[in-house]
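Report on the structure given below.
For this depiction, one protein chain was excluded, whereas all remaining protein chains were kept in their positions.
When the chains are written out, they are named A, B and C in that same order, and each has its own residue count from 1.
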Amino acid sequence: MIYQGKQKIWADYQKEIPDDHWFYVRSCIRQNFFPASEKYFLKICRDMLGRDIYESEHHTTCAGIAYHCDTIPQETAMTVVARQFALMTEAGYDNLVTSCITSFGNYVEILETWREFPELEEKIREHLWKACRREFNKPKYVAHASDLVYKLRGEIAERARFQLVHRATGEPLRIVEHIGCHYSKMFPHKGVGGAEYPCVLSGMAEAWGGQVIDYPERRHCCGFGFRQYFVKANRGYSLSNTHKKFESMEPYHPDMIITNCPGCPYFLDRWQYVISEMNGKTYGQNGYGIPALTYEELAGLVLGVDPWDLGLQVHQVAVEPLLDKIGIPYDPSRKYLGMDEKKIMTPGLPTTLKCC
Amino acid sequence: MVNRTPVIAVIGAGIAGLEAARQLKDLGYKPVLIEKAPVVGGHVAEWNRLFPDLSPAADLVQSLSKGAGSVKTYTDTEIASMGRLKDGYSLILGNGETLLCDAVLFATGFHLFDASKKEEYGYGIYDRVITNRDLEQWFNNRHDPRVANPKAVGFVHCVGSRDVKAGNTQCSKVCCITAIKQAIEIKEEFPEAEVYCFYMDLRLFGKKYEDFYIKAQRDYGIHFIRGRVSEVGEAIDGRVVVKAEDTLNGKPIKVTLDLLVLMAGIVCNPDAQHYAREIGVAVDEDGFLRSRDNVSSIVESSRPGVFYAGACTGAKTIPETLAEARSAALTIHQYFNKRK
Amino acid sequence: MDFGFTLSPSSAVNLDTVDHARYDRLVQLAPDALTCIGCGSCSATCTAAPWSGMSVRKVILCLQRGRDEEVDAMLSRCMLCGKCTMVCPRGINTRHLILTLCRLDRKGEVVR
Partner (left out) sequence: MRERIASHFDPFVIPFLVGMAFVLGYCLIAMIRVIAQLPKEDRKRFLVSLITPKYLWMDVRDIFLNCLIHVKLWKRNRVLGYMHSSIAFGWFMIIVLGHLEVMLFVPERIHLFYYPIFFNYFVAETEQTIQGSLLMFLMDFFLLMILSGIALAVIKRFASRIVGMRRTTRLSLLDRVGLYSLWAIFPLRLLAESFTAHISGGSFLTIPTNWIFRQFLGNDLNALPTWWAYSIALGVFMCVLPFTRYMHIPAEMLLIPMRNAGIRIRHSRKGFALLEVYSCPACGVCIDACPMSVQKANCKDCTVYLNRQLRRGNERRIEEISDKCLLCGKCTAVCQVGVQGPELRIAQRERRKYALSPSFADINVRPMASAVVHGAGGESGGVLYFAGCMTQLTPSIRKATTSLLDKAGVRWQMMDPDGGLCCGRPLMMAGRTEQARELIAKNLEIIRASGCDTLLLSCPICYKVFKEEYPLDDIRVVHHSVFFQELVASGKLQVQKEEGLKLVWHDPCELGRGCGIYDEPRAALAAAGEVVEAAKHHTESICCGGSLGSLTLSFDQRRPMVQNALDNLTAADPAEIVTGCPLCLSTFVRQADRPVRDIAEVLDSRC
């Protein structure tokens, strides 16, 4: 690996990310999968780093899932997105930041389509007006939340309580970064670092003391693929793709996986359980899995947020070995306590995959 | 009008420029060779052996530069600007000299495609990914540690050729046969190595090319896989994992290689475009200089007194380039005869 | 546990692990197999093709890709009529190739 070569490519694919004043749109599904990620994104940006981030309770799905499942036409998705832009305009913002990679891809795709076909934009403006009497300005900047965290990575590092370093050995943790397909594969110049060697997550990992590993199937999709997962008959296909990634990363003994997409960490986390049940194979050390975290969770951990407040107990793969490696203190007895300190249910244990 | 000996500026002292200059000199003209690089010979000077007879490239360059020996030659000299005069052209050279000439011959050649632009192949990122030029360098000096006793070697044809995404839709013409040549040379160096050529089409049009291909298959057991490499990753041991579709088999294919050679294609020389614009010579959509006619007058531009030789108008083989250089010299000769 | 779906093996051919012993032996015994250019003339003219999808081109390719079952299935109807030999532009002695192949076991040994 020639690191300078990557740096050269990263230099070619830098995008302008405004420092402040963002209109934030959440993901449809992340709050279920990783309940504290979005909350801590806002918390870190607003409270710790003092940025102005606005969110509206009126925003809806961007229709990306329906669009990628071929259940609605693109024009419908465009109108839904136009409404989000209208909300942003009404709130007085120009910079749109999305929590979801598919939303990000959707917004970028729609803006690029409008750029190529301005008559389509006019048509959508009409649709929006007819539907809900709203008007909008197009955002000046569209960023993914990970772009913003990438930009703020230095500030986070300054405030970090923990380094992504193996406490016992002093070695940097070996981190697999997985970028959502819709982040930059469609429009390489819209992602930090381009499509082939994106540095949005590797930049964070390295800034916080970790070491990114480059394994052959790094570019491969997590396996979610919308229709592949949502149709049960195709689910084996989804699983097989994830399996391919794990087989490829296995020899590198990664300590963790970080992702910037709603679906990826979910599948990279849950499929480890399914694979262990199907053919008894686990990919972490000592029968554990490889923890798959969101970048917000990782930022939270680095900044010293309590793991259980970050919602790490809802991961299938136990995060305790990782916490131990870094030296992050945690109280095992609080793992399954809810916000009100009452016991939420304790999950059953898998047959093979070791959990705490 | 021409009573003094006509002066012809030959831009580029690659094989086209050298050969044309020699012919012009022999025809009684005064050619002046202007070369940006410190040495003459262009790309061929960087090559080791030439297809299909594996003759040494150095011999060719040496004999061509010997032929053009008495021609006034500026090496290491850029052209700062070019301008049109009433009956000729003026060239302001980088060294401050001004050259007034009666005709200009573009022998500006081509650029080798920058393989790092095909990011998915990881040139400049992965240690074991090199280009055809790097391999020729290795054949020349054996210094490159990346070519260390490989057990498996891959060649990717059409890197930056026939590729809309790379901005070049044209075929580079010589990569197929070069890949076969280099594959054979690798097999000769490392007989135990498995060698794979990933191709989209094999375009082996020239004399002896097909024989060379049969030889590669039958005598060297080189594997030809019809399918373009889609991506390259790095394995834990630093070798590269290559993915492609084996289109004849209709299945994806994957192989781990010790060395991957990218057959960087022939793309236009942006300098030539720049000069062309300065004196009002047309450039084709593919970036190469536009000939007056692609069938009958390939060496002529639409402007009087401006001529072409070699790869400045598109990918060429060496024999084609040399033939064009001679043809250009004769065409220039006719041009001056008509003006008398 | 039954999830209602299973892990399916990759359809990709991994040349690092594929077993091509039979191919290696074949090209030792019938070296002209190496010169196939995959033109498909043999498949198009084949008398047995309607019954087994026989194609010498595919046979040569599948052997290199470790797809032995397909090779055996294709060969199972070959009548040795020789049409493929007649049309091969590379002059491959396809009948010799087929007969030689039929004598090799999966490990590439000639059966005695």
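As a convention for this text, contacts are C-beta pairs under 8 Å (C-beta built on N, C-alpha and C of every residue); 3 or more make two chains touch, one makes a residue touch a chain.
As the structure is a prediction and not an experimental result, all values here were calculated from the model.
Touched by the hidden chain within the whole complex are the displayed chains C.
Interface residues of subunit C facing the missing partner chain: 32, 45, 47-48, 50-51, 72, 75-83, 86-87, 91, 93, 95-96, 99, 101-106, 111-112.
Keep in mind that, in the parts below, only the chains that are shown with their structure count from here on.
Centroids built from CA atoms put subunit C at 39 Å from subunit B. Taking the mean of the C-alpha atoms as each chain's centre, subunit A and subunit C sit 47 Å apart.
Those residues of subunit C that touch subunit A in the complex are listed here as 1, 3-10.
If you check the complex, the residues on subunit B that touch subunit C are 196, 202, 214, 217-218, 221, 223-224, 226, 243, 246, 248-249, 251-256. Residues 116, 119-120, 122, 124-127, 231, 233-236, 238, 241 of subunit B are the ones that touch subunit A when the two sit in their complex.
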